[in-house]
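One protein chain omitted, others in place.
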Amino acid sequence: MAGYFKNILSGSWSLIVGLSITQKEFFKKPVTLQYPWESLEMSPRFRGHIQLVKDAESGTHRCICCGMCEKGCPSGCITVKGEKQEGVKGKVLVGYDLDFTKCSLCGQCIENCKPAAIEFSKEYNLASTRKEDFHYDLLKRLKEQK
Amino acid sequence: MSSQALSQNKERFELNLGPQHPATHGVLRVKLLMDGEYIVNAEPVLGYIHRMHELMGENRTWAQYLPNMGRLDYLSALSYNLGYVELVEKMAGIEVPERAEYIRVITTELNRISSHLLWFGAFVLDLGGFTPLLYAFDDREQILDLLEAVTGARLTYCYFRFGGCYNDVEDNFLSGTLAFIKRLRSRMPMYHNLVTKNVILMQRLEGVGPISAEMCRKYGATGPVLRGSGVNYDVRKNEPYSIYPEIDFDVPVYHECDSMARYNVRMDEIDQCMRIIEQAIAKIPEGPVMAEKVPKMIKPEPGDYYHTVEAARGSFGIRAVSDGKNQAYRMKLRSPTFSNLSLYQEASKGMLLADALALMGSLDLVIPEIDR
Amino acid sequence: MNKLNVIDELKALAAEGMPAAPEVAPVAPPAPEGEEGAAPKKAAPPAPRKNGLLEVVYAVKGVHVDVQVAVDQVVRAAQIIDGAGMTLEAITGVDWITDKELEVVYDYSFTGGECFRVVVRTRIPRDQPNIPTISKVFPGANWHERETFDFFGINFEGHPQLEYLLLPEDCDFHPLLKDFKGC
Partner (left out) sequence: MDLGINVVEMVIYLVGIIAFAAGNAAYLVWVERKGAAHIQRRTGPKEVGPFGLLQPLADGAKLMSKQIIFPDGVDKPLFMLAPLLAMVPAIMIFVTIPFSETLVARDINIGLLMIFAFASVNILALLIGGWASRNKYAVISAARAVSQNVAYEIPMLVITITIVLITGSMNLREIVASQAGPFWHWNILPTNGNFLGPITFIMFFICSLAETNRAPFDLGEAESELIAGFHTEYSSMGFGLFFMGEYANIVIGAALTTILFLGGWYSPFPETIPYLGTAGAWWFLVKMYLLIWTVVLIRWTYPRVTLWSLLNLSWKILIPFSLLNLLASAGLVKFLG
């Protein structure tokens, strides 16, 4: 019988402790961020979709069209179009298409890239109702960046 | 009492719990045969998020399969990353630099804490308490921030590579991790006062959903489910891998076999994870994080290989069969919750609906990992 | 659990399953460690292995004992392992299409103390994929066998509920067979 009352008392005490915790938390400041009004700086290693690196010296990309990114990609979302042009050694990049709908941001392409021509962007505000909006022409994107 | 009630009443009905149901944490469906509030038979129906990861393993090179590992159990993705890269390193005979091993352990254990925190919140939510979930999310968010700074992703990590890690950690990650551990240590008493010691929670969990050690053995259950049944089995201790042998930690074991025991195991594991991280940070050596000689195209010797690691939900095993090519001939993923859930049908017989959901929550299910 | 007892019993079981030349049975490929890799390097897919027990190097293979038995012996192998207090980790298949055979692989481990892993395997013809169920011994095998049925179409005789588990109930293909060409 003593145990019965002891149980009731200790049980009620645990309930009061619980209430005091939530009441205390009530007076603390919210920890959430009101997203459309405020947003965080992405960390330096944040993985957005890939983009072509703009070379500081030449002012353009560094891609040599070796196709290693295309080969390394597990989901086949990269298409590199290279062309033989006169007077230029090797191939010249004419199109770099990324199908971001399939990309899993693993980073294999960036690891495979010898001249370090691609990097992760910091884009995260991506929303659309159409799939086509996630087919990026990275070469065009690089040119528009200027 | 329950079995008597079952036999007397013949008015039974079927109830479909899921695939869209708040308590099944995803797209699990449970076909319930109910007798009033009692469960006569509960048959889980799987496959709603089946993606055939095993076939993908046969179609991709060893390195290309890495991102799949983050998408099995998205809550403790790094454990799966670790299991896979260790298997391939074993197959191809790649040595991993010591610093990389330490980084792997630190990040994996952080990921384990975040997984257990999310489980804690979701479990209490299953029981009807909403607030602890968001407190747990507050802490988990700190871990995600830390891991994002290292791996670049918040959930589906693809960070480990054959022979090391994608990139080195920075010193502010290590100091940030220590600061986080200090913070979580100060928050744990709050969790225990708010939830663990709450009389309603104790009533709902104590003695509910008994799973004996023998049942665990027959069904192959591992992880906290097994440890809550009084079996001291942890792959990190029993089959040490990486640098776990050099680290001093305990395996929490509870003998009550009920939902409360499984709850306590996970809560104690959070403490142990913090101990592991602290020791690893104290010991971490300088050096490279990538092995020097990693073949560009990995072609393991033919044969089959097995490797197991302790994921947050139990032992995760991979059986890979190689035929000497750069793709696996067969990739079998042994997911822990698949086995853990398989005992649900037997364990939930004759339980109340509410208790059966408490039992399901205490198994800590992640459906994409079950369905693969 | 006594490791050596289990090994002996499984060895005896595997030897039983060699009707033609029993003396050849225990003689597995010559080198006791890493044998499968060492011998047929760069060769065509290795020839199907003879039934028998191999003690392999744990650090390389991830298992301690690798035993291949005849089809009708898998239940007895499971009983031996169950009697030793070990647990079933997984069941899976491998499609050896060049040998016209399917391999069924049972992974067992011991959770009660010292680490001990046993893999039991058996081969069945591809056109008649029938194998007795071990779900009477290990109820946990129920789902693993259903999964193997999903992926390989292996018929587990005596299984209480051999239906599609992960694949939709109306599908008519088995995706992990090597001649599966997508649907």
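For clarity, chains are labelled A, B and C in written order, and residue numbers in each chain start from 1.
Definition applied: contacts are C-beta pairs under 8 Å (C-beta built on N, C-alpha and C of every residue); 3 or more make two chains touch, one makes a residue touch a chain.
Just so it is clear, the structure is predicted and the values come from calculations on it, not from any experiment.
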Here the chain that is not shown touches A, B
Filtering B:Leu110, B:Leu147, B:Leu194 or B:Leu226 for touch with the omitted chain leaves B:Leu194
Just name the one of A:Leu15, A:Leu40 or A:Leu126 that touches the chain not displayed here. A:Leu15
Decide which residue listed in B:Tyr48, B:Tyr80, B:Tyr102 or B:Tyr135 touches the omitted chain of the complex. B:Tyr135
Mind listing the subunit B residues that contact the chain we can't see here? 13, 15, 21-23, 36-37, 124-131, 134-135, 138, 194-195, 198, 200-201, 203-204, 352-355, 357
Subunit A residues touching the omitted chain (full complex): 8, 15, 18-19, 21-23, 25-32, 34
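Just so it is clear, only the chains that are shown with their structure count from here on.
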Going by the touch rule set out above, what shape does the chain contact graph take here: line, ring, star, complete or other? line
Just how far, in Å, is the C-alpha centre of subunit C from the one of subunit A? 42
For subunit B versus subunit C, what separation do you get between their C-alpha means, in angstrom? 26
Of all residues in subunit C, which are in touch with two or more distinct other chains? none
How about subunit A: which of its residues touch subunit B in the complex? 10-12, 14-15, 17-18, 21-22, 25, 31, 43-47, 72-74, 104-108, 111, 120
Parts of subunit B lying in touch with subunit C, wherever the complex brings them together: 46-47, 50, 52, 54-55, 58, 87, 90, 216-222, 226, 231, 233, 238-239, 301-308, 315, 317, 319, 321, 323-324, 329-330, 332, 334, 338-339, 342-343, 346, 371-372
Mind listing the subunit C positions that touch subunit B in their complex? 34, 36-38, 40-42, 45-46, 59-63, 85-90, 92, 94-95, 105, 107, 109, 111-115, 117, 119, 138-140, 142-143, 147, 151, 164-168, 175-176
